[in-house]
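The block underneath contains the structure these notes are about, expressed in structure tokens.
Note that one protein chain is taken out, while the other chains of the complex remain in position.
Chain lettering (A and B) follows the sequence in which the chains are written, and residue indices restart at 1 in each chain.
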Amino acid sequence: MKELRNPAALRRLLEDIGEKTRVLGRKPRLMEVCGTHTMALFKNGLTPLLAEAGVEMVSGPGCPVCITPNGIHEAAIAAVTETEDLTLATFGDMTRVPTRKGSLQTAVPARGSRLRVVYSPEEALDEARRGTGREVVFFGAGFETTIPAIAYTAKRAAAEGLRNFSILPALWLVPPALRAVLASGEAAVDGFIYPGHVSAVIGAGPYEFVAREHGIPGAIAGFEPGDILLAVRSVLEQAVEGRPRVALEYARAIGRDGNPVARALMAEVFEPFDAVWRGLGRIPASGLRFRKAFAALDAGTRFGLGPADEGRDLPGCRCGDVLRGVIRPEGCRLFGTKCRPDAPLGPCMVSYEGACLIHFKYGPPGGPVS
Amino acid sequence: MSDKRISLDLGGGGRLMREFIAGTIVPAFRDPLLGELADAVHLPGGVAFTTDSYVVDPLFFPGGDIGRLAVNGTVNDLVVSGAEPRFLSLALIIEEGLETAVLERVIGSIRGASRAARVRVVTGDTKVVRRGQGDKVYINTAGVGRSIARPKPGAIRRGDKIILTGTLGDHSLAVMLARGDFGLRSSARSDCAPLLFLLPFWKAGAKWMRDVTRGGLATVLYELAERLPYPVLLEEDKIPLSRPVQAAAELLGIDPLFMACEGKAVVVAPAKKADDFVRRMRRHPLGRRAAIIGEVQGRVGRPGELILRTAAGGLRLLEPLTSELLPRIC
Partner (left out) sequence: MCLAVPAKITRLEESGHGTASYLGSEVAANFCLVPQAKPGDWVIIHAGFAISVMDETEARETLRLFKDMAAAERR
């Protein structure tokens, strides 16, 4: 889809966007909920172009690595450092989050134990199938996009009666977090760019309350530069017309109903509970845990990892405020000085989706946009 | 004593490693030749000297193996430093239990690669360590060459062009896929090769060269840009990529600008000569996809910055690699 990166087409969209901000008569502030959007905005150099067109983008709570509280990261570290002959499998970004116990990458595994980076949860399941007498723990973090894959893996493990496989869940739901962001009233956003791949599972329905109850426009976007600008244009159009809704600007990839098969699988294996998010605190029905029938797969219980839902942030770190859209990364005193990608003090400087890392690495020439 | 320990990141070719070298190694010896931190050092008497160690898992991968790496890596360090490679030393650290046939295959490959690169292996050493204290075989080679030119970063001016001799990331990807990770299969092949064809460009007026290895293009050019009184601007859509690398970059979420090569270099050339350089490079099989990918300029950015104009038309600042490349799903 290189047409969606065509500079001429993008210029055209940016002109439209500039025109709409002029009609609005103010500089709208839009929240991109999803970290992959943050990444795409910066990697393609779109943030400064949007700023020129009069649009300010703020990042939302859409980085699973970042919003997972340190207590859970520390539980994963405990699993691999305190149990022998154990494989802790997880996604790449999860391995570098700094905690009071260091990070998974700096932790020294117990005898015979190791850390393994995987692309799919099934790679971890395969290792459990092969290894006799070896415990395999999948440290699974993710939003609705990733949860069905983890649910599938859990269900397979249960069906095959694999006793050496378990999952440490850090599973988060987007709509309750949006409710929390809106309820706090701190972020003051004029519109939302909704996550395309979360929506592939949940569809458009769960965001309707934002337009209905809060009167805030929004659009579901894909991840090419053109996709994002189309969504921004749609949000501004809704604002100009005074008719907020949930526009779908990613119809080639997803339908308004999402994926009911994936949702049914999630619901079969997991149940919602009031989870604690880094920066946002406890949010009603915002996390998922194993249902009773699958409780044997819970690594937390199996290895006695204890209650893991405390914040335990490192001192001075303002990741929480960044995740709520209250400050931009540059607003944190540690940003770029004491907290850098190679010596991060908070997860937002670790994850490839973390707003701090992205602002640091992909800032525009001549210093950060403010 | 601090309880800090060495992490894998230190060896990744990123900022941590640069800080370790500048903060620990250089002050320990205080030698002006070492202080240049060049890929190879020009000694008095027209002799250039370099060394490098090779560790790779797996030992064999599409397009190369540890033996070819050990020859070509050292040869290329000499070439991009302005020296014609002549002699190599060969030191092997072998793990107890390694199959003899594997070792013979590696030696055979070193022989083939050194012939292809026209260097002679003239001295060496062999050590065996206990099982578990090493991983199959590690190789160190030192290289000696004849100085033919000195890189002149101080002579780089506004308007000079940045030439890349071919596609990025093929080596990194070939090794990653040979490990069988991530369920990905493609025709990726390491670009491991000796860059002898670049030697004539020194005489023709090249100002500076570096081979693009660990840390990738962004790290190599960042280290150049930070020493220049001008910003360097790269054009994303001019940077050649093979299809397997394009695919893997998007599937695994890794950036080709940070992926390692073993047979590519960047060359800084005066504007007037750059087109001719590219034409000549393209005549050689190892330079078929050579291209001007950017320039030293004064229109965009601040002195010392390395800037990428993205395919979408935006601008973005490039930083050196800070940690090991890991695929990400989120």
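Keep this in mind: a residue touches a chain if its C-beta (ideal position, glycine included) is under 8 Å from a C-beta of that chain, and two chains touch if they have at least 3 such contacts.
None of these values were measured; they are calculated from a predicted model.
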item	value
Among the chains presented, those that the missing one touches	A, B
Of A:E74, A:E123 or A:D190, the residue in touch with the unshown chain	A:E123
Which residue of A:T21, A:T36 or A:S166 touches the chain not shown here	A:T36
Candidate in contact with the missing chain, chosen from A:L4, A:A51 or A:A78	A:L4
Sole residue of A:T81, A:T95, A:T146 or A:Q238 that reaches the chain not shown, by the stated touch rule	A:T146
Residue in contact with the excluded chain [from B:G215, B:P244, B:G263 or B:G301]	B:P244
Subunit A residues touching the omitted chain (full complex)	1, 3-4, 6, 8-9, 11-13, 33-36, 62-64, 91, 119-123, 142-143, 145-146, 148-149, 152, 195, 197-198, 200-201, 226, 251-255, 259, 261-262, 265, 353
Missing-chain contacts mapped onto subunit B	183-188, 243-244, 246-248, 250-251, 253, 328-330
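Please note the rule applied: only the chains that are shown with their structure count from here on.
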item	value
Separation of mean Cα positions, subunit B and subunit A [Å, integer]	34
Subunit B residues within the subunit A interface of the complex	5, 7-9, 14-16, 181-184, 231, 252-253, 255, 300-302, 305, 307-317, 319, 322-323, 326-330
Residues of subunit A that touch subunit B when the two form their complex	2, 5, 7, 10-11, 35-36, 42-49, 63-65, 91-93, 95-96, 105-106, 108, 117-120, 123, 141-143, 145-146, 225, 340-342, 351-353, 360-366
